[in-house]
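Of the protein chains in this complex, all but one are displayed in their positions.
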Amino acid sequence: MSFKRFVVLAVSLVFGAILTTAAFGASIDFWIYEPAGPAGEAALEQLKADFEALSTGNTVNIIPIPKGDFNTKLNIAIAVGEAPDASYLDQPLVAEFAEDGLLDPVPEGRIDESIFYQGALNTNRVGGVLYGLPLTQTCTAIYYNKDLVSDPPETWDELIQVAKEVYDPDKQIAAFGFSWGHYGGGWGAWLWHSFVAASGGQLLDEENQVVSFTEQPVIDALQLWVDLLAYSPFEVIESENSFQTGHVAMMISGPWEIEGLRESWPELNWGVALIPRKAEADFGTNIGGDNGVVYAASENKGLAWAWLKFLTLAESNLVLSRDVMGNFPINLTVAKGEWIGGDEALAAFMEQMKYAQARPRVKGWLKINDEILGAALSEALGGEKTPAEALNDAAEKVNQLLGW
Amino acid sequence: MARLSKYWLCRSLVLYMALLIIAILMVSPFVWMISTSLKNGPDVFTPIPTLFPINKKTGDIYATLENYRYVLIKKGFAIAFFNSLIVAGIVVPLKLFLDALGGYAFARIPFPGRDKLFLLLLSSMMIPGIALLIPRVYVTKVLGLYDSLWGLIIPMSVSVFDVFLLRQFFLTLPRELEEAAMIDGASRLRIFIQIILPLSRPVLAVVTITSFIWHWNDLIWPLVIINTPSRYTLPLALALLTSGQSHKPHLTMAGAAIATIPILIVFLIFQKRILKGITLTGLKM
Partner (left out) sequence: MFRGTLKRFCKRYLKVIMGSFGSFRYGESLIGILFVTPVVLYFLIFLLYPALGALYYSFTEWNMRTRPIWVGLWNYKHLLFDRIKYPYFWHSLGVTAKYTGIAMPLSFVTALVLALLINAVKRGQDFFKVAFYLPVITAGAAVATMWRWIYDPLYGLLNIGLKAVGLQPQRWLGEPRMIIPALAIISAWQCGFAMIVFLAGLASIPSRLYEAAEIDGAGAWQKFRYIMLPMLKPTTFFLLVTGLIAAFQVFDIVYVLFRTGGGTIGGPGQAGLTYVLSLFDHAFRYYEMGVACAMSFILFVIILIVTYLQFRFVPQSYE
């Protein structure tokens, strides 16, 4: 018996119960981001074929949509009453869609919650109810240039120490950079969240409705970036691909860099390390990734859930996250598996993922992230305000906005 | 006489030098696009963009058609190209005719409320398209055009911008020609087709070029109107070529280069008309 047939058999056993509820001969539309490259496309086709082989007579229409325009299309389709049966959904949107009554909650007893990375699963939880399933996940860690940094820093003190040592204005070598060169704004704020998590802090205490920007760990996290900038001149870190060209010793970014680094910059000697933590704190990072949801208006919810659940099963989730999307699986059994092989970079990210902290799930967070937190970062990093001042002002605004 | 020709020689030399320098500035991104489309993945990113595909390891100059092969045989790309051709092939002539007809009336045929109506039309250009998007999709759906190629044609069949451009050009045409034709008993439609349109070749060429490019490249409208992958147009197929996470410029550029070919052809055909100055007779100044 070939491995594939074994998988199909195993999956079909798991499936027996699910399929009885799904209508025979039904079809669903599933909206997804475009797969990463030709191999990803073939892998997605295979997933669809495998599922349809199990769920005889039913079809899944996979509709690929450019990632950058996905939310635009999705919201317009909903506005004119043309929503799909199921789709990918950005993590921060699950709460908003659920509150609008658009999503079908995960049916009771349909899934085994223990197979998931809890950080990823919790991005779907709104008011204690699950409104979707995580499909893939990602986070940020530190890339470092092994020729410049022999021993990656583990704590913030070591980080500053290393930064001092590698900084070289004559050779135009900066200590610390940001992927895409942006240090402020919404993107910078998302990256910076990793350092807040590694500082032992959090941005909001949603349960008690407290904005935690003014707490010491958060201020320290911003102070750290300000300190790092002293060893990281803007004209170096703003240069395109400055890490790749060897001008930046350490860079915060996600696993999406790996393929490019290996393919386009084979000369570069690099490694991945966990985000350094504050001495007294545990490791931490942010989380990103894709969730799958089923729309309340769908006429084939049973089939839609069966499909989403299929995508979270060990084998198919590995194919979906690694081959189709270039992300990380959310299924614990796969995550522990040998698929990583001896790949140190992937192993480092897999390790980092354990310390992921979900972003705040309050309504309008994206706007707060871009317009208030991002602005506070720009002000502090640009030297207009001290980190404490910038964050105090930001906290005040967020309090007024959220009415806390 | 000798001094005069020396002057002309100097003049052309300076002119051509200036034109050439500007041309290099203008053309280089296009050249980079083509050259990137001929590169292997690993050779795309360099600190300074290279104008030729150079192998990073050996330093040799090379060219590969692999990216084109991948882009062309990729499922859906050929269909997308075909869909785009159909849409542009129908919408551009249709639009040209309707816009010219309207533009002519707004320029030349008086009727009550004409100029006010024109200003009202013009004012619709001043609202950012994003705000109009959802109601437009809704109308398109009500008309039964959602998720069909006609949905890419009918809602795009007129452009106020072009009406305005054409009107401005019709305003420059001498009235005497029409008046003479009218005395001969020609109808307005005949005047329009037999006199006005032939005289307006330069501007009609401009409108053809620009509206072809616009429809050929438009991403947002097909994105929100089309759900069925077999009806995707080229910009959609292109956007799908590279994932948001793994950036592959060599594939994007190969796709973009293919998408550019029809635009270049249209431009090369019609640009000739832009400079064919027409000699008018009976013009009063």
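A and B label the chains in the order they appear, each numbered from 1.
Basically, contacts are C-beta pairs under 8 Å (C-beta built on N, C-alpha and C of every residue); 3 or more make two chains touch, one makes a residue touch a chain.
No experiment lies behind these values; they were computed from the predicted model shown.
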Contact partners of the omitted chain among those displayed are A, B
Sole touch to the unshown chain from A:Gln223, A:Ser242 or A:Gln357: residue A:Ser242
Only one of A:Ala36, A:Val60 or A:Ile76 touches the unshown chain, namely A:Ile76
The listed residue (B:Leu9, B:Ala180 or B:Leu268) that touches the chain absent from the view is B:Leu268
Touch rule applied to chain B and the missing chain gives residues 12, 15-16, 18-19, 22-23, 25-30, 32-33, 36, 47-49, 98-99, 101-102, 104-106, 109-114, 117, 119-128, 130-136, 138-139, 155, 157-158, 160-161, 163-165, 168-169, 171-173, 188-189, 192, 202-203, 205-206, 209-210, 213, 244-245, 249, 252-253, 256-257, 259-260, 263-264, 267-268, 271-272, 274-280, 283, 285
Listed in rising order, the chain A residues that touch the chain left out are 68, 71-72, 75-76, 78-79, 96-97, 100-102, 172, 179-187, 190, 234-236, 238-240, 242, 245, 247, 256, 364, 366-367, 370-372, 374-375, 378, 382, 397, 400-401
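Methods note: only the chains that are shown with their structure count from here on.
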Cα centre of chain A to Cα centre of chain B, whole Å, reads 39
As the complex stands, chain A meets chain B at residues 29, 33-38, 40-41, 63-69, 72-73, 76-77, 79-82, 241, 244-245, 256, 259-260, 263-267, 325-327
In the complex, the residues of chain B that touch chain A are 41-45, 47, 56, 70, 74-75, 133-134, 137-138, 141, 146, 219-220, 223-224, 227-229, 236, 239-248
